[in-house]
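Note that this complex is displayed minus one protein chain, with the remaining chains in position.
Our next item is chain A:
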Amino acid sequence: MKNLAYLSLLLLFFTGCSDLEEVPEGQLAPDGFFQSPQDVQTVINGAIGSMATEAYWGRKLSLPIMLRSDMVSIGDQGTPGRRQDVNNFTMADDNGMVTALWPRAYLVIGATNEAILAAEGLDFPAEQVNPIKAQAHFFRAYTYYHLVRLFGDIPYLDRPVDNIAEARTISKTSAVDVYQNIISDLLEAKSNLPDVQPTRALPSKATAAAFLASVYLTIGDFSNAYAEAKFVIDNEGTFELELTPDFQDLFNADVQGSLKEPLLNLDFNGFSDGNTGRDYTPALTGIRANEKGNIGGGWSVAVPTIEVYNTWDGRDYRKAVSLDTTGIFDGIVEPFSKFPDFDSRNIQSAYIAKYTRFPGQTSAGNGRGSSLNYALMRYAEVLLIAAEALNETSPGSAEAAGYVNRVRARARNGGAFPEDVVAGLSQDEFRDLIIEERKWELAFEFKRWYDIKRRQLGNEVFGPTGLEPQPNFDPARDYLFPLPNDELERNPNLLPNNSGY
C-alpha cells in the first residue's frame, strides 16, 4: 500500500498548485488605472477618439444631419435606403444610421462620466485636476447638445453606470432639463478651462462660452446668448482668435492645424484603426469617377440640389470654395451637366467641395480616412450668434451689423461682394439676413438642419419654392428623429417614441 500513499501525495500536490485567480496580462482594468490627471486625460482622449469614427462624425452622425437639411440631398439613387429615408422624411424608428450613432454618442458620454468620477477621486491639487475635468464636462455637454436637438427628451446619465439593472429602467429626461444640465456643464467648463489650449482639438474657456452662446440661442435665451458671445469677442486677443483671411484655408487639411479661427476641432489625421479614426465625408460628398485629386472619385451620396447652386450669388467667394462645378474625366475638365455621362450615379449639380478639395493624406481610396479637421465651432459663427442674439434683444443696433460685416469682409476675399449690411433693417429683416448669412457662411458644416429646426423653417425650405421640396415633410413629426426602436424595447420606460414614429 506504499504506492497508494505516494499517489495521495501526488494528488495533493496537484490540488494545491492553483488558486484559480485570473491575472489578465495585457488587459486594461479600471481598478487602479487612474493615478494622475494624465490618466483622466486618457479617457477624455477616448471620448474624442470615439467621436472621430465612422459611427459618429465620420459618417453616421454627420451624414444624417447633412441630408436632413435643405442644402444637401441624395445624389446616387442606388445608395442605401436608410440614407434616402433620412433625406426624404420617410425614416422609421429602425433607421440604420440612428441605431448606429446612438450607442456611439452614449459611449462618448460614458467616457466623460468615467473621467469626471475619476477626477473627483484623485488626490491632486485642484488646479491640476480641474482644467482636465472641465474638458470632460465640456464634451459631455457637447454630446448631449447633439442628442437633445436630434431626439428631444432622452435618457440622461451624469455618472458611470455601475448597475445595469438600475440603468435599464430609467425614464427620459425632458429636453428642458437636459438643456439646463448642458448649461451647467458648460458653465463648469468655462470657469475651469484655460484661455488657450495647446491645440484647438481641446476646448478652451472661449470654446465653452461659444457653445453656451449657441445653446442659449437655441433655447431662446437671447440675452445670455449675446453675453456669452460678447465675452468671447471682447477677449478675442486673450483667446487668440481671429477670422482666417482666406476662407479656403479653413477647409485645407494642410493648414488647418495652425488657424486661429476654430474654437474646437475634431481632428482626423489620415490614420485609422478599422473604422476608428476614419472619416467618410469626402467620399460621401465627392463626384463619382472624378480624377481630380487622384483619389478615385467620390461616391456621390450627399449632393446639394441644383437650387443651391442657382440661388447662391456667383460673386460670393464662399460659393467657389464650397462647391465644385467641374470634374476631370478621362483627363478633360467637364462641367457638372456632364457628370452623369461618366457615371450614372452622378447627378447634374454642383458638388460639395469643402471636404474633397484638400483632404490631406488619406488612409483609403475615395477620400476615406482624410486628414481633415472639422471645426465644430469657429469664430465666424460666434460673431453671427452675437449679431442674431443682439437683434432679438435690441434690434437695429450698429453693433450687430458690425459683427455680420466682419464675416462678410473676410468673405469678400479682396472683391466687392458681399457688401456690408445696409442700415435701417427691421428686426425681422435682420433676423432673415442672419439666417441667410449662416446658410452660406456655414454651408455643409452640419449646422443648417439645426438652424431649420431652431427657427422652425421646415414648411418654407421644404415647400415647393424651397431649395429642396419635400412633400413628406411634416412639422409635427420631422423636427425630431425617432429614438431607436430597439432601445425602447430594452427599456420600455422610454416609451412613447417621438410623435409620428
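The working rule: a contact is a pair of C-beta atoms (placed from the backbone, for glycine too) under 8 Å apart; a residue touches a chain by one contact, two chains touch by 3 or more; residues count from 1.
As a convention for this text, contacts and distances are computed from a predicted model.
Per its UniProt entry, the chain excluded from the display bears the name "SusC/RagA family TonB-linked outer membrane protein", taken from "SusC/RagA family TonB-linked outer membrane protein", "CO2 hydration protein", "PqqD family protein" or "L-lactate dehydrogenase complex protein LldF".
For the chain left out of this panel, the touching residue among A:306, A:328 or A:364 is A:364. Contact with the undisplayed chain is limited, among A:92, A:126 or A:176, to A:92. Contact with the omitted chain, checked across A:110, A:131 or A:466, is made by A:110. In the full complex, the hidden chain is touched by chain A at residues 3-4, 7, 10-11, 14-15, 17-18, 20-22, 24-31, 33, 42-43, 45-50, 52, 76-82, 84-85, 88-97, 99-100, 102-103, 106-107, 109-111, 113-114, 155, 157, 160-162, 164, 167-168, 198-202, 257, 267-269, 271-273, 276-277, 295-296, 299, 340, 343-345, 362-366, 368-369, 371, 373, 472, 482, 484-491, 497, 500-501.
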